[in-house]
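Omission of a single protein chain aside, the complex is shown with its protein chains in their original locations.
Chain IDs A and B follow the sequence of writing; residue 1 opens each chain.
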Amino acid sequence: MLLHTLYLVGIVAEAMTAALAAGRRSMDWVGVALLGCVTALGGGSARDVLLGNYPLAWVKHPEYLAFTAGAALLTILIARVMHHLRWAFLVLDAVGLVAFTIIGCDVGLRMGVPVPIAIVAGMITGCVGGVLRDVLCNDVPLLFRAELYASVSVLTGALYLGGLHLGLAHDLVMAIAMTFGMTLRILAIWRKWNMPKFIYERDLH
Amino acid sequence: MLLHTLYLVGIVAEAMTAALAAGRRSMDWVGVALLGCVTALGGGSARDVLLGNYPLAWVKHPEYLAFTAGAALLTILIARVMHHLRWAFLVLDAVGLVAFTIIGCDVGLRMGVPVPIAIVAGMITGCVGGVLRDVLCNDVPLLFRAELYASVSVLTGALYLGGLHLGLAHDLVMAIAMTFGMTLRILAIWRKWNMPKFIYERDLH
Partner (left out) sequence: MLLHTLYLVGIVAEAMTAALAAGRRSMDWVGVALLGCVTALGGGSARDVLLGNYPLAWVKHPEYLAFTAGAALLTILIARVMHHLRWAFLVLDAVGLVAFTIIGCDVGLRMGVPVPIAIVAGMITGCVGGVLRDVLCNDVPLLFRAELYASVSVLTGALYLGGLHLGLAHDLVMAIAMTFGMTLRILAIWRKWNMPKFIYERDLH
């Protein structure tokens, strides 16, 4: 129940970042709504298509599409004040990342995949939406370049599945994993933590 | 039967626009053929993968691939005169858009998805091919930036499903929806109708 609420927070946060990215590319209102839906629901859709888990969430619950498109369009109205909300926004985005990750792990477990793949399912749920957003905006995905995002997702998923494996109470494990993931994500943004970069300039051909 | 013919018109028109886009990126003949296939058949494939509707159309009918690749390669020969055919071409493209949309709605209905998702299935069928084309050409998809394209598809699908819901004869509803969609699409190009744009220049991070 709580997880479902946090999921809704997450899709709203993802739809709103997508709307701002759409605005930076001067997309029209249709583009804003579409990019919001693809970004917010694309991670879960990619997971379900890769695992063969039908029907997809938004096919069963068309209201998610309306909700997401609505959040994206609303962003147009409040864009002017969004930078004042920067920190609130990054927190909501972190909530979304960890909620998506845990939901993805749960789907993986329910489908009986090996544990490492359940962690990957969590990471795909948390991260692929942003990759699709960046590809559609003609950017190299941020996920591949900077910030601890995929790593936060993987560590959160590993902690969650590890806790369940140890037989701890489900709600406790979830609370610990989410707190850990959100703290790590927010610290990483605040302290500007980054993974080392690989720079290569030759052309092999 | 008529719808099937219009579908073939649509995949030819999509393959030919894709071939011209390939030419603008100086692709080779293989690239022209591949981009033609992805553009013409990508919308229906995306719909079927998202809905879990197997086997895909071109898997059952490999001749669609030959047909599409052939249309793309033929475009290389007639590229020199294509701009004289501009309006004929835009009409064929509009035919394709509405035919794809109605076929997509039908697939959705047949799979028993909720009505709004049947409309979305129509839109995915009509629009995703062009998005894949633009992504593979390293452009921000036109669908997100300009023209009434997704909106024409959604309105056509809604009119079609609304008419069926009212219990009108199937062929009549199809004729009305297609005429409406094509008229709207052609008017939109002719009168340069566009959705309002959202322009945002700050960086949230």
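Here is the rule we go by: contacts are C-beta pairs under 8 Å (C-beta built on N, C-alpha and C of every residue); 3 or more make two chains touch, one makes a residue touch a chain.
Quick caveat: nothing in here was measured; it's all calculated off a predicted structure.
Chemist: If I consider the whole complex, including the chain that's not displayed, which of B:S45, B:T101 or B:T125 touches that chain?
Modeler: Selected residue, touching the omitted chain: B:S45.
Chemist: Using the touch definition up top, pick the residue from B:A19, B:L148 or B:V173 that touches the left-out chain.
Modeler: Of the listed residues, the one touching the omitted chain is B:A19.
Chemist: Touching the hidden chain in the complete assembly: which of A:A19, A:A40, A:V120 or A:L159 does that?
Modeler: Of the listed residues, the one touching the omitted chain is A:V120.
Chemist: Would you write out the residues of chain B that touch the absent chain, in ascending order?
Modeler: 17, 19-20, 22-32, 34-35, 45, 49, 52, 54-56, 58-59, 62, 65-66, 76, 79, 82-83, 86, 89, 135-138, 189
Chemist: Tell me which stretches of chain A touch the chain missing from the display.
Modeler: 49-52, 113-114, 116-117, 120, 131, 135, 138-141, 143-146, 150-151, 194-205
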